[in-house]
Structures are given as C-alpha cells and as structure tokens.
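So the structure is just underneath, and the comments pick up after that.
Of the protein chains in this complex, one is absent; all others appear in place.
First chain written, first letter: the chains are A, B and C, and each begins at residue 1.
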Amino acid sequence: MNFDYSPKVQEMQARLLAFFDAHIYPNEARFHEEVEANRRNGNAWVPTTVIEELKPLARKAGLWNLFLPKSSRAPEGLSNLEYAPLCEIMGRVTWAAEVFNCSAPDTGNMETIERYGSEAQKTEWLEPLLRGDFRSAFLMTEPAVASSDATNIECRIERVGDEYVINGTKWWSSGAGDPRCAIYVVMGKTNPEAGRHEQQSMVLVPANTPGVRVIRPLTVYGYDDAPHGHMEVELKNVRVPVGNILLGEGRGFEIAQGRLGPGRIHHCMRSIGAAERALELMCERAIARTAFGKTLAQQTVTQERIAEARCMIEQARLLTLKAAYMMDTVGNKVAKAEIAMIKIVAPNMALQVIDWAVQVFGGMGVSGDTPLAIMWAHQRTLRLADGPDEVHRNSLAKLELAKHMRLPGGEVRMPITRGS
Amino acid sequence: MNFDYSPKVQEMQARLLAFFDAHIYPNEARFHEEVEANRRNGNAWVPTTVIEELKPLARKAGLWNLFLPKSSRAPEGLSNLEYAPLCEIMGRVTWAAEVFNCSAPDTGNMETIERYGSEAQKTEWLEPLLRGDFRSAFLMTEPAVASSDATNIECRIERVGDEYVINGTKWWSSGAGDPRCAIYVVMGKTNPEAGRHEQQSMVLVPANTPGVRVIRPLTVYGYDDAPHGHMEVELKNVRVPVGNILLGEGRGFEIAQGRLGPGRIHHCMRSIGAAERALELMCERAIARTAFGKTLAQQTVTQERIAEARCMIEQARLLTLKAAYMMDTVGNKVAKAEIAMIKIVAPNMALQVIDWAVQVFGGMGVSGDTPLAIMWAHQRTLRLADGPDEVHRNSLAKLELAKHMRLPGGEVRMPITRGS
Amino acid sequence: MNFDYSPKVQEMQARLLAFFDAHIYPNEARFHEEVEANRRNGNAWVPTTVIEELKPLARKAGLWNLFLPKSSRAPEGLSNLEYAPLCEIMGRVTWAAEVFNCSAPDTGNMETIERYGSEAQKTEWLEPLLRGDFRSAFLMTEPAVASSDATNIECRIERVGDEYVINGTKWWSSGAGDPRCAIYVVMGKTNPEAGRHEQQSMVLVPANTPGVRVIRPLTVYGYDDAPHGHMEVELKNVRVPVGNILLGEGRGFEIAQGRLGPGRIHHCMRSIGAAERALELMCERAIARTAFGKTLAQQTVTQERIAEARCMIEQARLLTLKAAYMMDTVGNKVAKAEIAMIKIVAPNMALQVIDWAVQVFGGMGVSGDTPLAIMWAHQRTLRLADGPDEVHRNSLAKLELAKHMRLPGGEVRMPITRGS
Partner (left out) sequence: MNFDYSPKVQEMQARLLAFFDAHIYPNEARFHEEVEANRRNGNAWVPTTVIEELKPLARKAGLWNLFLPKSSRAPEGLSNLEYAPLCEIMGRVTWAAEVFNCSAPDTGNMETIERYGSEAQKTEWLEPLLRGDFRSAFLMTEPAVASSDATNIECRIERVGDEYVINGTKWWSSGAGDPRCAIYVVMGKTNPEAGRHEQQSMVLVPANTPGVRVIRPLTVYGYDDAPHGHMEVELKNVRVPVGNILLGEGRGFEIAQGRLGPGRIHHCMRSIGAAERALELMCERAIARTAFGKTLAQQTVTQERIAEARCMIEQARLLTLKAAYMMDTVGNKVAKAEIAMIKIVAPNMALQVIDWAVQVFGGMGVSGDTPLAIMWAHQRTLRLADGPDEVHRNSLAKLELAKHMRLPGGEVRMPITRGS
C-alpha cells in the first residue's frame, strides 16, 4: 500500500497545471464571452475559437488523448490510475477537457469503438475522433421511459435486408449540438423478445443520415451548455448499413456495461477537480470578505464547512483512485462495487462543496461571475446521468447483502447481554 | 500508488481473524455476563477471567503488543500502516483490544514512556506494561475547564525540594477503575506564567501515592464500562520524586502533541471496525426480518442506508490508512491535516452506520442484546475525546486557509460572465 | 386561526411550572441518587420515596390525571389541545409525569379501559389506576417478529371454556418492572385465520396470574430505567376469565388504532419539552464555557446550532399542537396524516437538539451529570416505539400519493420550455 503518485504522474500533473496557468485560466472569461457573443449574434451552436486555438498547443505539449488506455494504438497510454489525477485537473474548468481531446462523450465513444468496433469502423470513425477532426454523441436515454432500466428502452433497430432501420426518440444526447458532431452511437432494441440483457444493440449512425432530426437543446438549470449542448434527437426510419453494428446484435447491454468503468472514473475525478476549485474560491473569498467586523474566514461556521469540504474531497479522491487501481489490476467486474460507490459519492460531495462556496460568495455565487453556479448545475446532472443515485445505491446494497445471504437466516451471531 | 495490503499484513489479518473466530466472538456474551455477575455481587471493578484467560493465548499466537512501533525494544515492530488494519479488526468487539495488550490508554502511555521516558522510567513502568502485568491511566481532562485548550488546565505541579507536589481534579481518566491500574501519566502546569505551550508538564504518578483519590466512575449513556471505567480522580498534595517528570519541565504540551498521531490512527481504525461490524449485523438482520410481506433487505430505504454505509466506511478507511502511511513516511507534523481529518470523520461515520443498524434491529437495537448500543455510546465519546470535533475542524480549516493567505486579497482569479 | 394559548391553558402552565420550580427540579438529583442507592443495596426495582412524596402534593395542587379527556368520569377533563402544552412541561424531567399520574403506559391503558372496557373492568382496574394505587403495562411487542406489522403477532389467546389461555413472549413491556404493576393489557391473536385486522384481541391479565413470568429487564443503551423498566415477559398457559377481554374477540387491532392518537400527542409533547430543556442547558453552558479565548456562545458554529434548534423545536411544537387540535375537532381518523407526521418529526428533532447540547457540554454531556444522556437514550427509543419511523413514513407517503392517484397517469400538467 502506497499513497504517493508515481514520478511519471507527478511530472504530468505539473505539466498539465502549467498549461492551465498559461492557457486555460487566462481564457476562462473569454470562452464564456465568446459563446455569449455568438448567442447574441443569433447562433451559439458554433465551435469557439478559443478552444480551437488551444488544441494545437495541448497537442504540442504532449497533452492530447491522455485518456487513451495503453493499446496497440497507444503504446504509451496511461492506466486509469495514472490518468485519474490528470482528469481531476481538467475538471477545474468546465470546458477544459475538450482542449486535450478528453471530453465526454467523445472519450467514451472512442473507447467503445476501440474496444468493440471492427477495423473498418475504427478507420472511419475512431481515427478522426482521435485527431479531434469531428465529435460524437451517445444516444441512450429516452424521454418516455426510465432508461436506467435498459429493458425499458423503446428505440427500435430492425434489420431490413442489408440495413438497420432505426426509430426512436432520444434525449440528453450531449455534444449533439456541436455542428462538428458527425457520429452517433445509438442504443436500441433489435429483439424485444430476447432475454432482458440480449434485447439491445448498438449501432453507429452518421449524424447526417436522413431521418435524423435534432429537435431542440435541453437546458440544465437555465444553461444550454452551447456549443456542446444536450439535445433531443428524433430518429425516424433512419437507415444504416448492417456493418454499422457494434460487436453484433444483442450485445448492446454488454457494451454499455463495458464502457461504464473508465467513464465513471473520468466523471468522478472531474467532480473532484470541480470541488477543489470551489474550495479554493471559497477560501479566497472568505479571507477577503468582511461582515460585522470579522472576515468570513474568522467565523467558525465558515471554518466548519471548509474543514468538512476538505474531509469530503480527500475521501472521495481516495475512493476514486482505488476504483481506478482496481480497474487496472482486477478489472471492472471485480471493481463493480467501487465503481458504483464513486458514482454515488463524487457528485454529491461536489454539490455540497460547491453549494457551501456559493453561500460564502453571497449573490455573486449564484451569478455568472464565478464558475460556481455552472459547476453546480453540471454536477447536479451527474446524480442522474448513467442512472440516478438510487439505482446505484440499490446495486451496491445488493452486493453487500449478497455477502450475508449464505449465513443461516441472517442470525445475529453474538448476542450479548446487558452490561458495560 | 497501490491499494493492496502487503502479504505480511494479509497474513496477520488472517491470523487475527482466526483468533476472533476461535476465541473472541465465542466469549462475547460471557464477558458481559461476567461483568454483570460481578456487579450483582457488589463489585464490577475487578478484572474478568475471560480476558485473563485469553491473554496468554494471544501472546502464544504472536498477537501481543502489535501496536508497538519498530524500535530497539521491538525490532519486528509494525509500521502504522501495517498495524492499522489489525487495529480495525480489534475494533469489532469493544473489549477485544486488551486481550492483545493493545488497548487505550495503555498503548498511548507505553508509547509516551518509550519515546519520552528515561531508562529508569522505562524499566520501572514500561516493561511491566508491555508484559501486561499492570495497567495505566492518562490524567489530562479536567471537569472545571474546556481542556481541549491546554492553556485552561488548572492542575498544578509545583516543585518543592526534590519532589513535585500535585494538586488538581481530573476526570475521564479511563482505565483508572481497574484495580490493576498502577500508574498515571498526569498533565499539569509547572509554570502558569510561561508561554502558552511551555506551561505544562507531564509526571508519572503511581496510583497508590498518598493524596490520590478515585472519586467516582462516570457513565457514558448509562454504561459504566466496568471494569475499565472512566474515573474522576482527585490529586491532593500528591508528592512524587522529581525524577518522575517526563522529558523535563515545560515539555508537557510537546509530549501531548507527539502522542496524538498513533493514538488517533488506533481509535479511528477501531471505529471503522465497529462500523463494519454494525453493517454486517444490519445486513444479517435485514435479510432475516420481515414486515408487511417483505424482508427489510428488500426495501429500497434499507438498501439506501446499506449502500451509504458501505461508501462511508470505505472512504473513512482509505483516509485513515493514508494518514497512517503519511505518519510512517513524512511524520505526524506533515500529516497533521490528515490526522485532524480522520479524528473528525471516523467517529461520525461510525455513529451514523451504527445508528442505521440500530434502526433495522428495532427495539433490540437499543438493548444489550446486540453490541450496537454500547458501540454507539463508545463512539459518541470519540467526538469529544482528545478535543471535540469543532476544535479539530477549526484547526483543519486554518491549515486550508493558510494555503490561500499569500494570494492578493483573496481575489477570485478568473471571473467569468454569463454563458454556457 | 389563532396561535395563542387560551387563558385557561396559560394559567395551568404557570401552575405546573411553579410546581416544577418548587418540587421537581429540586428533587431531580435526589431521584437518581435514590435509585442508585437502591441498586447498590441490591434491588433497584422498588418505588422511590421521592415520587411517592410528590404525588399528594400534585393532587393537592390540582395537577392530577391531567391527561384524562373530558367524560362522565372527568367533567373538567382537558382537550388534547389543552393538555398538550402541560405535557410538554412534564417532558422536561424524565420521571416527572408519574408525579401527576400522567405517565405512559398508564395513561394509554387508562384511556383504553375508559373507552373500551366494561363497567366491571372499569371498577376493578380503571378506578385504582386513576387513584394511582397501582400501575399497569401494555404487552404488545414481541421479540421474535416485526411487531409494527400486527399480522406478525404470535401470542395466542385461545378460548377454553370460560377462560382464555394465553401463550406468548412479549418484551419492551414498560413499567412491568415496578412491583406495583398489577395489570397487563395483552395483545394476542384469538383467530389467526381471520382477516388481517380481525385476528387480534386484547385481554386484561393481572400481573400475578400463574404462568406470568418477568424474564429480565432490557436496557436502553446502558440504562435499565429502574424502577419503571422495560421487561421481557413470558406468558405460559396463562388463564383469565373470558370477561377479561376488551370490547370482544377480534377487536384488538381496532383498539390499538384507537389508543394511538392521544398517546402520540403525549409522547411528542414530552419530546418537545425535553428538547426545550436541552436547548436551555446548551445555552447556559455555551455562555459559561470558554475555549481559545472566547465563550462557546460567541462561536458562530454554536450560534448556528442554537438557531437551528430553535427553528426545529418551534416547528415541531406547532405541528403537534395542530395534530391535537385536529383530534379534538375532526377526530383521529381525519388527523391520521398529522399523527403520523408528529411521530416522525418530534423524536428526531429532540435527538438532534439533545445531541448538539451534548456536544457543547463535552465529556460532561455523555455522563450522568446532566439529564442529556438519559434524555437522548429515551428519545432514541421513540423512533422505534409504536413502530419505526420508516413504517410511519410509508403510511404518510401513501396518504400523500393517494391524493394524486386519480389524475390521469401522473401526467405533469404544465410542462414549460426553456427560459426565465
């Protein structure tokens, strides 16, 4: 057992932090101003020049596709445990990950194609994604049903000759707002009569296929998150070649499970980065702000929250790093409890820390003058994305209860009597 | 970074767990019955035969003085990181640690004498403590003042010739109820005019010194914790040779700080062990109990709590192990934030988990028929022992705030405007 | 709508508070010392002289049987709304209610016999109870099953000729420890084959009937609550005349429901009284105690808790008074949601307030030197007595959900789009 980051990780952290100091933080206001200007000019759904300018710098600094696990394509690829602390840093600024080609859902889609795609699919879609030439979306969640239960999914993928015909409505298709979004990974049912977990399949659907219609952007507490966005998308008699299926018919659930692990680590580490940033802002503000003759930092009620925030962040980080370690060493099946735990813990922790920070900032905290409000809104979605907390808590509890199922009748083994 | 216990630790865990299965759990009810029988017979303040019978077995099994750090006296001594997981196991049964000569406050007192005592003091007091020949108490807290602020301490230690004359009243002197308790480590002021942290000294006071009077046992939510107990002790013109001072006059605060680290790890790991036990009992009960046509385990409200308990325990354990690791590698000064964090986190976590378990047990949970009620009462004291949570949160917050003091005016560095 | 206590209530509050100042508070330590002396002398299960001395004074002061609702027996009886604020005052000292013949379970048993008993039963049992000549217990909960679900009850009441033969084991029979406890109200099943709520019956069983055996006292955390106590009681072929049945066979559930309302008000108001007392002690201590150069009262963290405590107490009181008002005006069937709410709210509130107070007292708070620890332990049982919180929350939720069942498909009626 050892709690130090490896020298390699420490070096990369230093490099990434330096990049943030040089290029990300100084452009933080500019990003939002640019999007706002685009919006005022009638179309916020265009890529920002700021991110496009920064991408070549990141690539040059060797900070490109960091998420990519070691493989033939990435002989220098990082392990989950190595990438996690870098991902945390990226979480400090909501839009930063894209600069390093490390933003969701592209990373998950790239991993999916890398892991489950055919060579033809990799050449056509993975390569340009890795180069950052275009972007992608993941069409899973549906407005009409509780999609955390995959058997509820209504989108149909029917084979007709050499094509799949797809019909369904999806929403929360993040990234589909970006005009560069070229490819969708679509989850639907090829066989509703099959076993619970063999009904689903995933197919690759180019965004410009006839029948695809982006209905509208959804908002998250008033934010449209342009130009990335979260879209409602209609698929009406959309036809793709049968070669566009991933892995094979009925394997959609299996792929969905397989892609979960690393994505969870990424999301959770970014949540931790957001929480660290919020705590930092909270401390700075508490030091600078005076009310009733004392700085907020001198009030024990502020101190209590700062201390609790620090305790919560440290614990969530260690748990996420352990989950990453287990994924690297024993795989995400064995690590499933830990992967469920971080999904529950990290966003809830970040929401609490950010909310305390908002309170210290007063009215400024709920406004656009700090990153806190948008961070909070983003974290709030993570209690729902990939299934609500409740679903993960139930899964985790069942794993825990299963340890005790073999005991005779749940007998309490060592009853004691009254006494000291 | 590596999250696996070393093979050495795993082997010791297995050995200790086997000892629990063979000797501790089967005697759990017997311990409480024996104390209760002693109480009914008019004196609960006598050592139990059960613990005395088990001690030689523990020694024979190589499970004796496990807490002892590597030193000339203990060339095979364990590091904090190695001992921590063993300490967790001991926490599963409230009285178990003594069987292994690993119970508070003896461990802290032994470490203190080992680290700060003269050779004569070691021969006279440390050796028999290590053999388990007698026991010890730590007289720090005072009823009249908030003792978490060491400058409040009123107990006087005055040099008169070759003796120190001690006057004061202490309470929460745990272990002083045991008739075998032979030696007290007493904190008092030798020089109330000195600097804040140079006023205090520690002296060794044999329990049978004239002027020492055990006034009464205190209770913890109705428990007297006999035969160990928590005593109020009067020191009235108690005289000891000047050679009984530890380290020197005015060094009491320094010693108090030095002894804190390992004790915190021990307490916190035992809290984690108690929480694990509670979760285990909770699961077993939830599986076995049916109400309104379903087992409690099938109710999502139970599942939520089991899942939350698992998340909380895992996080607290990782944080405590990290603190132990830091104490081993960078020392307890550098680890002071982590040591404060675990002091806050572990008992609060354990209290919540135990309370959820109590709720699943219904009336049985608050009774003496499970270990839950006494565990809860014990954990509740740990939010106060060594200073209340609030004091530690304030210290931790100050460490956090100090990181930001050099920034110009606590300025929020990257204000952003409205936008995505 | 009017939030003032009536002049009559205000006068009685003043009278009762004066009695507390004159007779209860000055005897608070004495009560515990007397019980402790009895325990040391080998038998804590004897009535205290302090309570026996105070009873005639209470009766003389017109503060006797205040709980008794207006009826032929009590033409001056108080309404629930009138009695509630008096009950709150009694809750300030754990043992005070008995002085006024207002303690559970006697009050519930007296109401039950008053409401459902025959004239013969009233003469034999109700009259002496009203005079305080002896005491009573309620034997409902069973160790083997989740008794909050009345269909789980296993105690059998079988008619054999002119007698009922009773077999079963009960526990948490509060008051059965008192040697004056002469009569038990026993819940059991006369017909396990009947409908869910027609299986149960209640019979009156004199405590000295052959076959009745008090097995042991249970503890609540470390308290045995002598001389009142909470007993485990075995009923083995216990025979009582058929005339001892209350209301008739199969009416036990109906009686259990009927007795619930007023008892809930009493318990909740006493919880509120306990919380008020705790807040009072907390404030006094916070003012008196200094650490690190400031009183605890000057720390904003203490202030936050005092403020939250005040908010919680006020809200719980208003809700309980409203429930009492509704019971008086529209009856406990219509008030069932409110009665469930206070059962959930009041003990949880009191536990939180008391725990904050404990924290302000430090080690003294968990000891027997303040009433806080025993108050906490008592309140903790109230989250379980009469069914755990969870059962009441489920009932309450079902009432809430039922309001919406008739809406078509739970449709959200007014979807809105993005915008302000």
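The definition used in the following text is that a residue touches a chain if its C-beta (ideal position, glycine included) is under 8 Å from a C-beta of that chain, and two chains touch if they have at least 3 such contacts.
Keep in mind that what you see is a predicted model, and the values were worked out from it rather than measured.
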Candidates C:Leu319, C:Ile354 or C:Leu384 - the one touching the absent chain: C:Leu319
Chain not shown, touching residues in chain A: 141, 143, 145-146, 148-149, 152, 171-172, 218-224, 289-292, 296, 299, 301, 358-359, 362-369, 373-374, 376-377, 380-381, 383-385, 388-391
Positions on chain C contacted by the hidden chain, ascending: 1-6, 9, 25, 28-29, 31-33, 35-36, 39, 44, 81, 95, 223-228, 279-281, 283-289, 297, 300, 302-304, 306-308, 310-311, 314-316, 318-319, 321-322, 325-326, 329, 337-338, 340-341, 344-345, 367-371, 374, 390, 392-394, 396-398, 400-401, 403-405, 407, 409-420
Missing-chain contacts mapped onto chain B: 217-219, 222, 224, 299-304, 418
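The criterion applied here is as follows: only the chains that are shown with their structure count from here on.
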Chain nearest the overall Cα centroid: B
Centre-of-Cα separation between chain C and chain A, whole angstrom: 50
Intercentroid distance (Cα basis), chain B paired with chain A, Å: 41
Centroid spacing, where centroids are CA-atom means, of chain B and chain C in whole angstrom: 37
Contacts with two or more other chains, residues of chain A listed in rising order: 224, 300, 302-304, 418, 420
